[in-house]
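The structure appears right after this line, and notes come after that.
Of the protein chains in this complex, all but one are displayed in their positions.
Up next is subunit A:
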Amino acid sequence: MAGKPKLHYTRGRGKMESIRWLLAAAGVEFEEEFIETKEDLEKLRNDGSLLFQQVPMVEIDGMKMVQTRAILSYIAAKYNLYGKDLKERAWIDMYVEGTTDLMGMIMYLPFQPADTKEKNLALIIERATARYFPVYEKALKDHGHDYLVGNKLSWADVHLLEAILMAEECKPDILSAFPLLQAFKGRISNIPTIKKFLQPGSQRKPQADEKFVAIVRQIFNI
């Protein structure tokens, strides 16, 4: 019974957001069941739905998939966003790991103690502009294509756009030294499936605010 994929997570970005982006980019409609309370999470755990007692969990193609990267790899491969051969896959994996590291830093920012926020934000900006963005800018410059790998839209492009937008939320002019990334951002944002996802009313989730942080702490005991 192949229905739409069903996502189980809190009503926020966290580790599920990259999955939402990828499904949306692939033009795949999906449903969401939100964990609003600790009891919701317990229920999922008790009915054996979570292989390692953790979310994200995505019901897809008869599986209850867990582990963010496993889910993302599956979706990318299934919807032809993972390159055409092993070497392209290797490059996509390397690029995605970079953007994962960057977004991971940004994701945890709202959960860090207030007195470390400024320092952590500065580190994010430094890493973004000195370590990560130069790599993608150079990749685009070297081959002159519209997409990062294989002259074709892939998971790496979707992930990079997501990372760019998150970084801009930290510092709006963070791309000022990266003209090719600016053009990339404009281009990828205009892909119809992605354009749709970027519009209000889509399943894209907003930044975590203090209220949401409190809810998450409560649900996950952190």
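Methods note: a residue touches a chain if its C-beta (ideal position, glycine included) is under 8 Å from a C-beta of that chain, and two chains touch if they have at least 3 such contacts; residues count from 1.
One rule holds for everything that comes next: contacts and distances are computed from a predicted model.
*Asks:* UniProt name of the unshown chain, from "Ataxin-7-like protein 3", "ER membrane protein complex subunit 1", "L-cysteine desulfhydrase" or "glutathione transferase"?
*Replies:* When "Ataxin-7-like protein 3", "ER membrane protein complex subunit 1", "L-cysteine desulfhydrase" or "glutathione transferase" are compared with UniProt, the left-out chain turns out to be "glutathione transferase".
*Asks:* Of the listed residues A:F30, A:Y74, A:Y147 or A:F212, which contacts the missing chain in the full complex?
*Replies:* From the options A:F30, A:Y74, A:Y147 or A:F212, the contact with the absent chain belongs to A:Y74.
*Asks:* Looking at the whole complex, which of A:E29, A:E97, A:E169 or A:D209 touches the chain that is not displayed?
*Replies:* From the options A:E29, A:E97, A:E169 or A:D209, the contact with the absent chain belongs to A:E97.
*Asks:* For the chain left off this view, which of A:M65, A:M103, A:L148 or A:I174 is in contact with it?
*Replies:* A:M65
*Asks:* Consider the whole complex, including the chain that is not shown, and state which of A:K38, A:K84, A:R131 or A:R217 touches that chain.
*Replies:* Looking across A:K38, A:K84, A:R131 or A:R217, the contact with the absent chain belongs to A:R131.
*Asks:* When the complex is taken as a whole, what residues of subunit A touch the one chain not shown?
*Replies:* 51-53, 61, 63, 65-70, 73-74, 77-78, 86-87, 89-90, 93-94, 96-98, 101, 131-132, 135
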